[in-house]
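Removed: one protein chain of the complex. Kept in place: all other protein chains.
After this line comes chain A, so read on.
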């Protein structure tokens, strides 16, 4: 299975290597660097590369490449999924997954990697189990450890490893028992020039932060579970219960986790919260262009649209932009050709507008395609699909937990073609 892992930063330096079988020389990464160079964009590096003796499977996360070396047949997704799990674990432990954080915590990282794979096969990947074996660093503990010579390594076998609910840590105790759920929906949409929706989907996720003592058994039911026909669950969710009653019944892991994700496909009708009126023109004569964008609310269910932002990747020929925004401000980065218009809250009475001229490189033919607009937005207290949690019940524990559900709608990959 997974033979070795190299962590490579965006400059192409290998700053960590770990081998689960015999050592493989770093020179194997040269094939990767070659491909990296060819791809221009880090996102375009093929995730799977073939070299004369090895296969390289890599992921790109947080400006880092996680490069694994494989020698024999293995499902590529298996490796990719695992590498992402590694990155998730780092994120979970250190708050972020970046080179500096990893080098600062090199020993913990190494210990984690040691526990996560045995001979290249995943051993313990549940964050709750890992945290019992290797405690995440915090300031207090590091002070205590230096004073007492204590360690970050747990001394006992995590019960989770052996139990039927490997995702939950044993003996959890909290003074305040609370369970929060964030229902986040992202709208992926393509809107064409004329304003008609080409495709629109909703990608929903329920993130949970559960801090409950003991072994709580939670049941979450929805007002309109029929909406959800394409779902994936955290392993803790009892699938049968969902099949028969359309309720989520689960013993939650401790801490933060993703309870479920769901997908409402383009076959359904998806509300599009804003409309965009735009005209972008490039003129052959005078080597300039005009840009005029207005955004207005469409189907917002009476809520305010916040954090509205428009990002445009301009053609190479656009040198500068001279625009005026009625609301918010814009920036244009000449090197990346990114025009960002940060609007903020959408005021339905006074629609935000951005207009002005674009100066173009002379002597270069006009770009034939108008750049497409990427929209970011946020609507608090609304799940655009209409999904609503009707109740959350807890069995098995006596205390009364504090419960909360929050809804947010965001724009995911929301693109307006021009």
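We take it that a residue touches a chain if its C-beta (ideal position, glycine included) is under 8 Å from a C-beta of that chain, and two chains touch if they have at least 3 such contacts; residues count from 1.
Methods note: contacts and distances are computed from a predicted model.
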Listed names "3-ketoacyl-CoA synthase", "dolichyl-diphosphooligosaccharide--protein glycotransferase", "AP-3 complex subunit beta" or "Aldehyde dehydrogenase 16 family member A1", matching UniProt entry of the absent chain: "AP-3 complex subunit beta"
Residue touching the undisplayed chain, where the options are A:313, A:345 or A:406: A:313
Selected residue (touches chain absent from view) among A:10, A:246, A:298 or A:413: A:413
Touching residues (missing chain, whole complex) on chain A: 1, 12-19, 21-23, 25-27, 29-30, 41, 43-44, 46-48, 50, 55, 58-61, 70-78, 80-82, 84, 103, 106-107, 109-111, 114, 118-119, 121-123, 125, 146, 149, 151-153, 155-157, 161-166, 188, 190, 192, 198-199, 201, 203, 214-215, 217, 229-235, 237-245, 251, 258, 261, 263, 265-267, 313, 315-316, 365, 367-369, 371-372, 374, 393, 395-399, 413, 415, 417
